[in-house]
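For this view, one protein chain was removed and the others were kept in their places.
Labels A and B are assigned to the chains in the order they are written; within every chain, residues are numbered from 1.
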Amino acid sequence: MAKDLPKDLKDVPTEVIDTDLLIVGGGNAGCFAAIEAKKLNPDLRVTIMEKAHISRSGATAAGMDAINTYIPKGKTPEDLVRWSRSQVGGGPIREDLALSNAQNLNEAVEDLEKWGLPILRDEEGNAKYRGGWDISIHGEQLKPIMAEKAMAMGAEVYNRIAATALLMDGEKCVGAMGFGVRDGKFYVFRAKATIVSTGGACGLYKSYTSDATSSHHQTWMNPFNVGSGYAIGIRQGAEMTSLEQRWVATRTKDFCGPVDTVSVGYKSLITNARGERILQKHYAHLGGDKAPRYIRANAPMEEWLAGRGPTYVDTTHLTSEEVKDLKTDYLNERPSFVLFLAARGQDITKEPIEIYGSDPYVVGGHTQSGYWVDIERMTTIPGLFAAGETAGGNPNKFVGGCAAEGKLATRGAVKYMATVTLPELDTQQVEREKERVFTPLLRGPEFDGVSPMEMEERMQRLMDEYAGGTSQFYRTNEERLDYALKHLKILQDQVKYLYAKDLHDLMSAHEVVDRLEVAEVLVHHLKFRKETRWQGWQTRSDYPEMDPKLDCFVESRRNRETGEIETFTRPYEQIVPGDRYKP
Amino acid sequence: MVWDLGERLARTLDLEALVQNLARAKGVTRCEINGDLWSEDSLTSLKDDLSAGHIDRILWVGRFSPDRMRILADELHTAGLNPFLHHWLDLEEQGVLLDGTDRVIMNRKALSLLEMALARTRLLEPLEPLEVPATDAMLIIGAGVAGIHTAASLAELGKRVYLVEKASGVGGKVALLSRFYPRLCDPHCGLQHALDKLEASPLVEFHTLATVKSLDGSPGNFEARIEQRPRYVNERHCNGCGECVAVCPVEVPSAPEAPQELLPQAAAWQKITALLQPGRKAIHPAYPMAFPRAYVIDREHCPAGCRECEKACPAQAIKLDQTSEEKVLRVGAVLVTTGWDPYPLGRVAEFGYGHHPRMISNLEMEKLLGAEVSGPSSPGFSLQDLNAVGFIQCVGSRDERHQKYCSSVCCSATLKQALAFKEQAPAATCYVFFMDLRATGFNEDLYRRARDLGVIFIRERPTEVKVDTEGGNLSIRVNDPILGRPILVDLDLLVLAGGMAPAAGTPELGQVLNLPQNQYGFFESHHQCHPEDGQRTGIYVGGCAREPMNVSRAIESAHLAAMKALKFLEGRVLIDPTYPLVDKTRCDQCKRCVEECPFGSFGFDEKGFPTPDLARCRQCGICMGVCPLGVISLRHHTIKQEAVQVEAINTAFMGEGEPVILAFLCENDAYLAARSAVHLGLPVPPNVIFIKVPCAGAVNNALVADALSFGIDGVLIAGCQDDQCHYVRGSQLVKKRRGDLGEKLRTMMIEPERVRFESLGIRQSQKYVRLLQTHIEDLKAMGPNPFKI
Partner (left out) sequence: MPPRVDREKCDGCKAEEEPLCQQICPGDLMDLGANKKAYCRAPRDCWDCMSCTKVCPVGAIETRVPYQLGYHVAKLIPMMGTNTITWTCIDINGKVERFRYKNRTT
């Protein structure tokens, strides 16, 4: 419904809400954080600030068909850490975070089952494992179940509010600000502790099916997770880690849907046009079919580049029972994939499922990009905690791990807030942010500027061609990265020309601005790591080998005085003994 | 606990095996066949188990009548078992003992039914009745004969009553009548006696010159805001001495000037009109009855600055500067007795009412008849001056162009008027022109007496009244059916017997009270078994506000309503604990429940979530049926409780080739028809398993989706006929929802005809059997449910 849009900044009402714990992003981690907070202290005021509607927001909007990490009987949290470490080529990973997460993992998954999530079990009641660590579920209602629990526990939910900035008290975070996408108000949440759990950043790169027709958002990850959570911290000088370890995955081609469902769940091997089993043929020395994730992600792209494409997961051996089960799995996670197959009239026992790589994402639930956090999940900004995909250092979290993260971050936040008294509201800071937020909407009819869609398209092609997108088979080099930086700077300067025609457009405008923030930091990370450690996720064509001197974390921080991004390193610490490269 | 009286079940089913199967089910700690259920030992054993915590709910299997159920529930209540933790399963009524059906199938069916019952029993919850504090006052809108007599009865019972009347005095239309039939007595007699009692009672308050502006709150706790228009006279001080009238300089003209075309009859015009519209001063007694005693001023007629009455009043009762005031009344229930108004006869163009002084309405005739009693001291007109008076019946009534209905009293009223007239002018001739004479019941006597007095009855409706503009006479041309030829009748006075129309202000009052009107403009009523009841709980309509009726019926009707209202006048309202609950964590405020509740029972809480008014709610479950997310459930009859039953059905119990039907039967009519069908030994197909529901409208589409998705071949929803639904529109709503679902099924390549809605009356057992047979045939032709996967 067309709302009466404000003509002037003073027409925009401001609402200030006080709370104890503010959770920015009511997704998987966010809901678990809220539930844990209310469990620890039912009298705590817990507020969720959500851009969409928590019942179906975030990565699990359509559901999930599996929980990718759940420690089976006979295995330990250390075993999980070892496996996770090997999956990212031996790390470096934050083993302290990984271990504490693994120790809280099973409890989080069992909570979900108690709340009504169907976990597939055999006759003896054991969970059905499809790989070493992942169990099958019928998770079409996964998000509603979590959201309802959060509401039932008494969390206050503010839906349709896009977060745009942290509320700062000097160096400390005391809440967040944003605007109502439906009601057009400016919101200020004052909180003793803040957890940012907005998921990862999608749409930094152009997805290869994005063009003038209806398939701009054929991405594996939720395209409405744009990295705002990262951006609001970056702007305040928070330290980020490992952004160069982008998440690129093998995906069904064109549709860009999950493939692990098939490749792991139904033992369908990756093949090329000649029917060769690629992983065995070319990557046996790295583990073959059990090679680290980035090898599996990159392999199809290498086949295409070498002229041996298309590439497939070989489903021709599946029985009709298995096909039905496979499709049921997809219906739980990405139902439209079944529609996609139907729209091609494809019988996957005759024509195997075609695969390709995806556009790169920054997502700390699969790789380890995100905020640098301490063991309590607090970022380098006091009062700001990160949970789920927004937190960095610990890859392979997935649904179960992000849930556990939510709990851990809350425990940290609750401990922290015991010492906090909120300062007076800094009205100047609020006014400044309010102006920044609403300016694109208040341009007036004569304004000659740039639409959010135009700027987004420019940024996405820039990143794709210069910062290692799909069209470049993920490859980049120093000169291209410098080019990218130069043009990103121009785009950031051109933000002053952005205009928005309604509140939805205003949200799109800020999504572009936030993405530019993350893209800039990402490119700095890619520049710093002058080696190729995780081919596909991070491929430097000018430094194709691994450099042992870079066996450490690459960090970044925006200097609040100069505004420049500084990059540096932190050392890796092995906690769980064993061969880093073996699970 | 299985109670197999006469071992009927054991004869057909492998009862022992079924019971053993059940005993192994999850949560079952005790399972037995008990032939001696009513013995001390048996009950004691149950009570012991309850106290020890071995069992906390009971599934009873057998034929238990309602009183038996109550006895067992009460007995076990003493041992601490909440009466809502029982589930009663009658296998027989589900048709497991039907002749000639395969034993294996019957056993499978019985097992399904037992598992269904068990599934529900697991989900039962203990419930406590709710008591909401309430007030004990009744609001009666309209202080006419029905309102006044009912107020007197209520006051006798110790209830407080507020009578709100828009006129300056009480009495309504009955106060305008000269006589009542059948005894031809004075209506003011009964009214005055009732008013004396009311005036003396501390429990009764009159508010005249008042109208109801808004009604908020809920049954038991209504808050009515009334607007009290200014009387300009202090009610407590004025004693009706009348000294003000003498000094009032304003004479509100009675007779308007005679219209041009009637100038030759100006004299007649003057006299009759003077009687029909007596002149009066600007200050005058209350009207139609001088009760309250205080006078009233028609301030619009006062000359500027005139304060004569104020100076003259010995009691200083005049308040010329009074303004409207708002009052708030807290009441438990509302009775609407706003009566009727005469149909505007001017609209019946063929007669020309209003253009001739000698053509009057039946209500106006009352004034003429009562003139020597209540009229001016020298009227200048006497009934004895009349030689021929005619009455035309059904003017504007039973007429497509005007009022389609019969007002039921006009014939008896005319007969009464003819008798009264003949009493005063025995020599005059009386004609009654009619279509049908509807003096029903004992009022036939009036007709005989009129005939005996020589009143002439002509069974034909005149279509034309001729007016002699010179002499001022009327004549009627009519075809006499007995003589077989047209006759011309000259008349001195013609009375048009018009009917009753809804009282002026009915639509506005309807808005305020949210009371719908029927197609004739009267307040809606159930009409059959609950004539006092409409769709607004706690608001009742009695008397002519509901339907044209005579005085004694109006009094009875209002009393019936008052009796039903008593439950809201007890100082507390008892709420059945089976009311609807909204799960606010999943509700997204789409407001469909609010829209579809036939009783307007939903309000909103401070966050905008729909909240049922428990005193208003009639627990029909239509909200539960319509909610797209299934977040509303009636307690003790929840969607989940039904869903687990649906899931427990063994969709293959009939074996290969035979379809399985799940029926949702509304407990008001359809269920009883189905139960009778088995009782009467009709050939009920064994393919059906039914679940009882409070109303067909309470069946949520998600349950139908469940049934189909689990592989049940056909779904039947049976309820009352559209216009007879006990909850007004449950059946209509099901049809609409079935349409939506049918569309979806079609796109899913499932035959929409698998899901059917049928109307079943309480004794339509034969129809039940036939429609099942048809459904089964059709399902066989369609093949098994494609979702039998």
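Throughout what follows, contacts are C-beta pairs under 8 Å (C-beta built on N, C-alpha and C of every residue); 3 or more make two chains touch, one makes a residue touch a chain.
Keep in mind the model is a prediction, meaning the values are calculated, not measured.
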item	value
Contact partner of the left-out chain, one of A:39, A:56 or A:415	A:56
Which residue of A:47, A:100 or A:219 touches the chain not shown here	A:219
Sole residue of B:423, B:468 or B:588 that reaches the chain not shown, by the stated touch rule	B:588
Those residues of subunit A which, in the complete complex, touch the missing chain	1-2, 52-53, 55-58, 61-63, 113, 115-118, 138-141, 145, 160, 181-182, 209, 211, 213-219, 222-224, 254-255, 324, 327-328, 331-332, 334-336, 338-345, 504, 507
Hidden partner chain, residues of subunit B it touches	588-592, 595, 628-630, 639-640, 643, 647, 700, 702-703, 705-706, 708-710, 740-741, 743-744, 747-750, 786-787, 789
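In this text, only the chains that are shown with their structure count from here on.
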item	value
Of all residues in subunit A, those that touch subunit B in their complex	55, 144, 148, 151-152
Sites on subunit B touched by subunit A in the complex	584-586, 588
